[in-house]
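Quick one: the structure is below, questions incoming.
Here the complex is missing a single protein chain, while all its other protein chains stay put.
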Amino acid sequence: MELAFTPEERAFRNEVRAWIDAHLDPALAAKVLAGLRLSKDEIQGWARTLGRQGWLAYRWPRAFGGPGWSPVQQHLFDEALAEAGAPPILPFGPVMVAPVIIAFGTPEQQQRFLPGIASGDVWWCQGYSEPGSGSDLASLRTRAERDGAHYVVNGQKTWTTLAQHADWIFCLVRTRAEGKPQSGISFLLIDMKSPGVTVRPIRLLDGEYEVNEVWFDNVRVPVDNRIGEENQGWTIAKYLLSHERANIADINRSKRELKRLKRLAQAEGVWDDVRLRDHIAQLEVDIVALEMLVLRVLAAEKSGKPALDIAALLKIRGSEIQQRLTELMLLVAGPMALPYLEPALTGLPVAAADAALAPLAPRYFNLRKTTIYGGSNEIQRNIVAQTLLG
Amino acid sequence: MELAFTPEERAFRNEVRAWIDAHLDPALAAKVLAGLRLSKDEIQGWARTLGRQGWLAYRWPRAFGGPGWSPVQQHLFDEALAEAGAPPILPFGPVMVAPVIIAFGTPEQQQRFLPGIASGDVWWCQGYSEPGSGSDLASLRTRAERDGAHYVVNGQKTWTTLAQHADWIFCLVRTRAEGKPQSGISFLLIDMKSPGVTVRPIRLLDGEYEVNEVWFDNVRVPVDNRIGEENQGWTIAKYLLSHERANIADINRSKRELKRLKRLAQAEGVWDDVRLRDHIAQLEVDIVALEMLVLRVLAAEKSGKPALDIAALLKIRGSEIQQRLTELMLLVAGPMALPYLEPALTGLPVAAADAALAPLAPRYFNLRKTTIYGGSNEIQRNIVAQTLLG
Amino acid sequence: MDFDLTDEQLQLRDAVARWAERAYTFERRRADIAAGGFDSGVWQALTELGLTGLTVPEVHGGMGQGPVEALVTLQALGNALLLEPLAAAWVAAAMLQHGGGSALQAVWLPRLAAGELVVPALLERRSRHDLGRVACQASADGDHWRLSGRKHVVPAGDQAAAWIVSARAPDGLALFWVERSAAGVHLSPYPLQDGSRAADLVLEATPAQRLPGNGAATLQWGADVGAALACAQAVGVMERALALTVDYLKTRHQFGVPIGSFQALRHRAADMKMALELARGMAVYALLKLTAPEAERRQAVARAKVQVGQSARFIGQQAVQLHGGIGVTDEYAIGHCFKTLTQLELSWGDTSHHLGIVAAGMTEEANVGA
Partner (left out) sequence: MDFDLTDEQLQLRDAVARWAERAYTFERRRADIAAGGFDSGVWQALTELGLTGLTVPEVHGGMGQGPVEALVTLQALGNALLLEPLAAAWVAAAMLQHGGGSALQAVWLPRLAAGELVVPALLERRSRHDLGRVACQASADGDHWRLSGRKHVVPAGDQAAAWIVSARAPDGLALFWVERSAAGVHLSPYPLQDGSRAADLVLEATPAQRLPGNGAATLQWGADVGAALACAQAVGVMERALALTVDYLKTRHQFGVPIGSFQALRHRAADMKMALELARGMAVYALLKLTAPEAERRQAVARAKVQVGQSARFIGQQAVQLHGGIGVTDEYAIGHCFKTLTQLELSWGDTSHHLGIVAAGMTEEANVGA
């Protein structure tokens, strides 16, 4: 047993850090570190920068253009990005649909879709949830009916993250009404510019437009855009869920946010407040304990024995900690965080109150989503219980 | 709205306090306040003292020998007993079986059983739970078969509190195998000296013998000992459950124990330890909030509108607070509470460690029962949810 | 000991609730938020209901009502997620009655009853929850005073006719009456997280009238009244949040059944009910203890704010969680309940602050009755 990374791994991290240092605009990093809202261009610009280096596809196999990094290297890359304040890599393209295309797509599909994902040029979103199908995803009702070389898609998706910017959406659609609900689902790629696609951004309680409703009204989708076999969609979705696991705890961002919390406590003059300090100390313990869990999963992957039973725990604990971080920042700031200063949320100047504290309450509100999305924590506890009790 | 008790209620409380002061042996009170184990004679002696005053039957209607006190007076009596360190009134006779006999018994049964309960001379225990029937009480299997003027009882009860001292036991028994489980149950009073009754005390994790297994092997019980109609037992049990509610939160004992916790913290030199003090302050808030809940239930009873939906909340919160009190006392005492000094638990001298701290850990262990017995807190939450959600 | 409402109190509660249901719909509230968070029509209606003068003595044109009436009113308005600063106005009225002196009272109490808005302006950049941390300076200028400093998060601050402002005078902390028309007043309004309106108030050598009472005592009185009223209002919000959640659990289906049939969610709802009932009792406790001697009053209010704060956070977070996705949208009421509860927890001292007061003032006794 050994806690420390190897000299090679540390050297790798230093290289990554140096590269980020040379390529990440400090003003953009400052926005990220201050918890400000980012524009489409800011997010996509950084993705393209990574794409030019070949690092947006950092989790892909070398054969498909990935850098061929080990799980530990991927983790160290995530860590370096997080600590530097890089804009988040939106997972829908490089982390979610790409592995599906790699695993289930035809060579033609791979050649058609992967380059745009790897370069950051094509913005993807995920069409899974529907108004009536959240935790019970298999009950989804958006239907795709075969019409020659096309599917005709009708239905509605919701909670579609950043669909308002997206070029493409990958969807689970119903291609067969009979049989078990799981057995009639297919995995379809849909061009957002197709006639019949309508997007309505949903205002969230922090005032931000981050998710959308997406309607499909007789949208014609070439059969060539189906990944895998017809009615094989559920298998693909499960594969994707297991693939999504790696960074599910978001430990690296939480480590960075813990530092931000500590700096905030110092700046607000409550670093020596016993009660708040204890809360921070407890959270530090929680984060170290989560990091040990993450490292154990990484080490297990490294030795080829993936610790599958820990993934749901990572999601539960990781999301709780993300929420607690925002909660404590709000408590540290106190009533001065109450003004809702819309311009300050994107870094614009405001005359009143204190702009630096403005993002804290919206972020606290926004992060309530982490225990809801990606399989609510109640669903995750069901999964853990299933492995224990059958 | 008014928080204060009326002048009459306060005068009543002063009378009760004065009487207790005159009749309660200070040495016995000291044992109670130190959390020591009491002997059968100590418990029953105090019950008889109350009985001579007519106060053991303090919750009974005046027509049956009770003092005719209001719910508030009953509460103030409980409070005065608790704060003075009186031994607990065991509920099985005066608080549980007596109201059943009053409500469902014949005049003959009332004349036969109530005087011994009111005087404290007859020790009762409760035969409900069975090894296979805990939360699912209606599945009980101890059967009583009619044989002329007798029932012949066979089966086993468990968790029977202090049955090793008991003269009589009231039991739920199965008198009909067919139909819904609830509809075949009868309520039977059984003399513990009957041939075929065997009692085995169960050692609990604090080393105390407080509950028992009770076997019935062809025990002949006169039909006259049945309360209510045959197969009406479930109705009686439900009546009793609703009657048991009054002091279910055990608020008065918790208020006393909070004072004991504070004195302990002072004696152990941790009264100014910020962390422990915060824990105590939190518990004080919890106890005041529980007391407000209790007072609201009392006030509602006073104005004839019993707040039934709050009863399960009282049980849940009351038991959690009782446990937390013992937990905090243990944490205040720290490692010096680790020695298990059997003699010190009954007040006998010990050479080693510190006898005063000896009861703390056993009490912490013992009180885990409070969230299990009398309908586990999980069952109570089911009840609360039922009232909310159907 | 008695927790029944009188017939008059029941009538008041019902009248307020009826008005809210009829006139203060979720849609109107949404429009009010979009329009800046203060609706003078709503304020007018509250005035007509007698609420702006609820606690003003009858001799000054008010209704002369007490804590219980304040409690039932704010609970009903909390339930409706009221944006307008009625509670803050009552705090100002309470401070005026406590330390304002007869001259100011004679002029202003009737105006408050008539619907003129006066609010306290106490919070500064570094005060967090300790309103005694005051940097605003007061200097004597003949027979009046001049104030210089900046106050934050003043409720509907730019809508007020006057403010009660805390400042540091040469002889210690003092309170001042500052009128809207005074020189050197600068206002920067903004919405708060719950959509209500507030402002920064900047004073530059602004003429002000000193309240004759003991400044620290009146400030503490105002803080205690404010915290107790926040408790009452929060209970109303929590009632709404639990009701919405129960409805949702009954109607939302997943896996072919209402999600309210899943035991883990049922127990969560039970825990929310517990949190609500504990908070409800403590709100009553805080309001009824407002008339107790200062030390006892302060301890009682602190205990209540701890419980209510904890209940508010738990209920707010769980209500959102049990709603799933729609819980985090702006379009459903539940997210607004959550934001309002968050704001109330952070107002007039947060949970941690009040736990500190409880811990510091703790004695051997913890009784609430008698």
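Labels A, B and C are assigned to the chains in the order they are written; within every chain, residues are numbered from 1.
As a convention for this text, a contact is a pair of C-beta atoms (placed from the backbone, for glycine too) under 8 Å apart; a residue touches a chain by one contact, two chains touch by 3 or more.
Quick caveat, the model's predicted, so the values are computed rather than measured.
S.K.: Please identify which of the visible chains the hidden chain touches across the whole complex.
M.R.: Visible chains that the missing one touches: A, B, C.
S.K.: Out of B:103, B:204 or B:300, which residue would touch the omitted chain in the full complex?
M.R.: Of the candidates B:103, B:204 or B:300, B:204 is in touch with the missing chain.
S.K.: Considering the whole complex rather than only what is displayed, give the residues of subunit A touching the chain that is not shown.
M.R.: Where subunit A meets the chain not shown: residues 1-6, 9-10, 13, 72, 255, 258-259, 262-263, 274, 277-278, 280-282, 284-293, 295-296, 298-300, 302-303, 310, 313, 316-317, 378, 381-382, 384-385, 388-390.
S.K.: Which subunit B residues would touch the chain omitted from the figure, given the whole complex?
M.R.: Subunit B touches the missing chain through residues 129, 132-136, 139, 158-159, 202-205, 207, 211, 268-270, 275-276, 279, 330-331, 334-341, 350-354, 361-362, 364-366, 368-369, 371-373, 376-378, 381.
S.K.: Residue-wise, where is subunit C in contact with the chain that is not depicted?
M.R.: 262-264, 266-267
Keep this in mind: only the chains that are shown with their structure count from here on.
S.K.: Report, in whole Å, the distance between the mean C-alpha point of subunit A and the mean C-alpha point of subunit B.
M.R.: 54
S.K.: Express in whole angstrom the distance between the two chain centres, defined as the mean CA positions of subunit A and subunit C.
M.R.: Each chain's C-alpha centroid was found; their separation is 38 Å.
S.K.: Touching two or more other chains, which residues of subunit A qualify?
M.R.: 275
S.K.: So which stretches of subunit C touch two or more other chains?
M.R.: 355
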